[in-house]
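Shown here: the complex without one of its protein chains, the others still in place.
And now, chain A:
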């Protein structure tokens, strides 16, 4: 089918009716013909604004040019030089707010599908043998706390700079939100494992089952274990609850619990895997960010007959990626906009039987700049559901700051860190990603990890011997 040059070349996907009940990746990826065609749409701007829109500043026109020329090794090399996790970012970045939002094509047409092309190149690279090798040329050892996107990118950059790096991860498998949060149908774990394999091939050591602050004290990393600098990428994994009546009932879960059971523990394959995961016939997910979309789409795949998004604002204020939202609609998710949960209703035996809600209308913009939802009196109703999943946001985990002296946090519990370097209130301790910003995106975390790696490099060159 011919595709007009003004449109993005669409991403091939699995049929919505079939995929809504399995965990196979929804997007099937460009064919070489798709990629060549889409790459031709790039205008090769002199002043490529797309690069500024990318938090890790990938030289986008260069790699797209290589794709158009059919030089895949070059395209892959350009991509990997800027972003240690291309096959992940190509899948999960909200490109519509980043690189693609700056594309000059957007002035009149649709932007170039930069994300789809990034994914195409990275997927090609995964069919090739891993060529990365350790390159330890410096004596300093660096510890990275947390194997999520910011920690992995920081470790990868430091390894490239010649440092010996150890990543400490509290869970039994690395990846952070890429492992426990983002489901298989959006990011196959085999893709994540491959990317982590590249980092290991570069000499990055990943030690799981270690909680810094508990198993090893942060100060011990410097004093007894000889690390010259530390990067904190512990994320924002502490789930928020609404504080409404009935929230402790059986059948109410945080999205983090729901997704961790399903993704990290493989609960969608229970009883093949031991961690139980189930949903009832009707599931309400509260919130409208990417986490909410992941939970609601997973509910359908786990066998729910009805899966609702309950959101107190409207479609316009929703935080989820456009692509995930469209996929959710196609799969049959029922969206209840301007609906505010008031109470989880008890079935009399300690289980959920419904969600009492109130209809809302939009008023003037609030502190967040979004229209403020105002309750409509007398509009209360009960949505009959068996499960309620709360996807209303997360905050940084206080475990590390509670067990470490001298680490400053703000009133939201986020680590205070210099914006350009990530330096915290503690000498030679840097931080980035959600631990600093609160819940944000994978690519912003990756960008922060990359910047801190550079800052650590500069700090160590100025003061090669750690004065701790």
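Here is the rule we go by: a contact is a pair of C-beta atoms (placed from the backbone, for glycine too) under 8 Å apart; a residue touches a chain by one contact, two chains touch by 3 or more; residues count from 1.
Just so we're on the same page, contacts and distances are computed from a predicted model.
S.K.: Would you mind picking the UniProt name of the chain not drawn here, from "Quinol:cytochrome C oxidoreductase", "Nitrogenase molybdenum-iron protein beta chain", "Sulfide/dihydroorotate dehydrogenase-like FAD/NAD-binding protein" or "ABC transporter permease subunit"?
M.R.: So, among "Quinol:cytochrome C oxidoreductase", "Nitrogenase molybdenum-iron protein beta chain", "Sulfide/dihydroorotate dehydrogenase-like FAD/NAD-binding protein" or "ABC transporter permease subunit", the name matching the hidden chain's UniProt entry is "Sulfide/dihydroorotate dehydrogenase-like FAD/NAD-binding protein".
S.K.: Could you tell which one of A:106, A:211 or A:427 touches the chain left off the display?
M.R.: A:211
S.K.: Considering the complete complex, identify which of A:71, A:257 or A:343 is in touch with the unshown chain.
M.R.: A:257
S.K.: Identify the residue among A:15, A:47 or A:272 that touches the chain left out of the display.
M.R.: A:272
S.K.: Considering the entire assembly, which residues of chain A contact the chain that has been omitted?
M.R.: 170-172, 180, 208-211, 214-217, 237-239, 241, 247-248, 250, 253-254, 256-257, 260-261, 264-266, 270-276, 278, 350, 394, 397-399
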